[in-house]
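Submitted below is the structure of interest, expressed as structure tokens.
Missing here: one protein chain of the complex. Every other protein chain is in place.
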Amino acid sequence: MGGGVSTTAVVPAPSLRNDLVAGWRHFVNGVRMTARDPFALGLLAFAGAVTVPFWGFGLGIHPFEARHLPWPRGVVTFTRGWTSTALKLAIRFPHAEIAFAQLLGAALVAGALGPSSARRRWPAASDRGMPALPLGPRARVIAEVLAVSLYVLIARAAVLAFGGVRLGRTLFGHDPRFATYPDVAWLGTTLLPALASPTAAYVSSFVVNTVLGMLLAFPLVLAWATTTRLDARGLVKLAVASLLVFGAASVGAMAHVGSALLVCGSVSAFLLVRLDDGSRAESVHPARPVGFRRSPGPLAQLRRDAWLGPARRLWWVLLLAGALPLALTLVSRATGPDADPHGRLVSLAALAAFLQWPALLLVALFPFGLGLVPHGTSAGSLFSGAFVRSWSALPVEPRTVTRAVYAHGLVAAGVAWLMLCLQVRVLGARLGPALYELPAVFLMAGIAVCEAVGDRRRGLAAVGALAMFQFGLPFGFALLPEVLGSAVPFARNGMPLAIAGYAVGLAGALPPLVHLRGRAVTPALQG
Amino acid sequence: MDRLRIQLSQASGVPFYRQIVDQLAGLIRSGQLLPNTRLPSFRELAPQLLVSLITVRRAYADLEAAGLIACRHGQGTFVAGEIEAASRKQALAEARALVESALARARQLGLRGEALRAHVERLIEREDDAGARTEKGRAHGRD
Partner (left out) sequence: MDATDLVDVQGLVVRRGAFRLEVPAWRVGPGQVVGIVGPNGAGKTTLLEAVAGLRPVDAGSVRVFGLDPWAHPVEVRSALGFMSDDMAVFDLRVERLLRMVSGYYPSWDGALARELVARFAIDTRKKAGALSRGEGTRLRLVMAMAFRPCLLVLDEPAAALDLSGRRRLLESVLEVVRDPQRSVLVSSHVLHDVERVADRLLVLHAGRVIHEGETATLVGEDRTLEEAIEAWGAA
């Protein structure tokens, strides 16, 4: 078309073909936009690479024997640190931590949806940018999730392809008994008959990890992407979807392509049927007469809110995530082996302790009992500095607020860590892995400050350091001996790992401290 | 003190202070605001009429100069006790100003000098005759 002839828009007839074409266009657009956002690319590459060991396990497929693993027999994972601590205790819930890690990975991927669905200024309505595009909301969200999943697939394929030869033996086994995955056996026999056995097995495992893994991950990412509000309703939907997916995996439904497709399709349909676009009618609370409080002066009030605010607003979290697991642990300790022969109480207590650590850590992100991140923020607009800006009209110095945020982060994360140590002690495990977790306290406080002030670079660096420290280093240290072979006598004790962990933690936790000192013009004040 | 019945119009082209002066003067002259009634202070009137303080201040200053209102220190602003004389004085001043501007405009348009004087005298005679006839008619009616 050319020649400068402008035409008015035409109303197309409604048809499935139009929907598919529109969806495809949106998918391509999402791919292009994500390619232009380095943050999203980094996030997706990280999610893809780091979850490489997981997908196979989550599917319930034994890496060495390429067959389905029945519940509840577990797989020994190559983990260190807190996961192994909990693992030693969670003898009856072998998949719990893997499922948890997978869920986090899916959250990361959904977080990268930022660029293709930019945030609107008034998040009261849908937080999807440009809701007036000629595209249904369901087709839209599917296209966006597929777009980011494509990058995850590419990242994983790259890791598996280039690192696979070295890691292949570790991840996929070099046992000559290695069976080709049954569902793709025809691939080996029909398309690649000349391939030698390890290569065929490698190819089949590659396919398993990418194709089947995507079928597992897609509903999880979709669940995160369709949760516009992290309130009770959204969390319930998320929990139900996760339980369905992992429940199916635990009974082996995800180990075969046909059934995996069925599970993926039905869970996705469940998520999309009542798509929550955020424009929900506000729940009607009874109108209370507006009450005010006496002011003891702005600084005194700030101090009071900083200390009492979290307790006042988050008491239920402290009860549920703080007191309850501890009570469980004490009870399980008190009851003898005769009252609990299968050790179920112990495992329950262990699982509770396992979940308690991240839950209490998150309290560090709620200074004054207020959320740092405003509702409806997508990952692309994190670290916006909205929190300190909310205080801008009040008669307080921004530096005071920043320091209060950091202090709260330290105290909250510190209490969480002390609780972890206590739990580990009472449950009778080694204190070492709990001690390894100490830098997480400072990292959380640093992340909280960066989010409050709006420092994207240092905030992302701190998040990266946390991920590295929590997942990357333990896995690396576990896999390194396998990769380098026994030529390098890599001791499996904790010292090198601890040193590396503390170094990474320090590198991430120190830079945000700069905000506590003075009052620079925060980048959030521009525009 | 009730709200004053003043309606301001932005589209009329007349400045706000002028509208306030005219309407208040009208209320006072027609007797709807009795002498020695307390008027709202300009700080109270401004939010009622949604105009600036300066506007109200100016209107009150003009009304005071015309003798229609009086600001008593410490007690507030009141409608003047004696309106008749002040009102008449102001009305005469207004009438004089009208005549002046009419004559000036007539001169601009080309009616001047002898022709102007003749026309004006004719008009005055006509008015006087009309007035005398009504007087006679009234006298007749009385008979």
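Annotations for the structure displayed:
To keep things simple, chains are lettered A and B as they appear, and every chain counts its residues starting from 1.
Note that contacts are C-beta pairs under 8 Å (C-beta built on N, C-alpha and C of every residue); 3 or more make two chains touch, one makes a residue touch a chain.
Computed from a prediction, not measured in an experiment: that's the story for all the values here.
Considering the intact complex, the chain excluded from display touches A, B. Listed residues A:240, A:386, A:407 or A:510: the one in touch with the omitted chain is A:386. From the options A:20, A:35, A:161 or A:299, the residue with contact to the chain not on display is A:299.
The set of subunit B residues touching the chain not shown comprises 10, 15-16, 43-44, 46-47, 50-55, 58. Counting over the whole complex, subunit A has residues 121-124, 282, 284-285, 287-288, 290-299, 301-302, 304-305, 370-371, 374-376, 386-387, 389-390, 392-398, 521, 525-526 touching the chain that is not drawn.
FYI, only the chains that are shown with their structure count from here on.
Separation between the centroids of subunit A and subunit B, computed from CA atoms only, is 79 Å.
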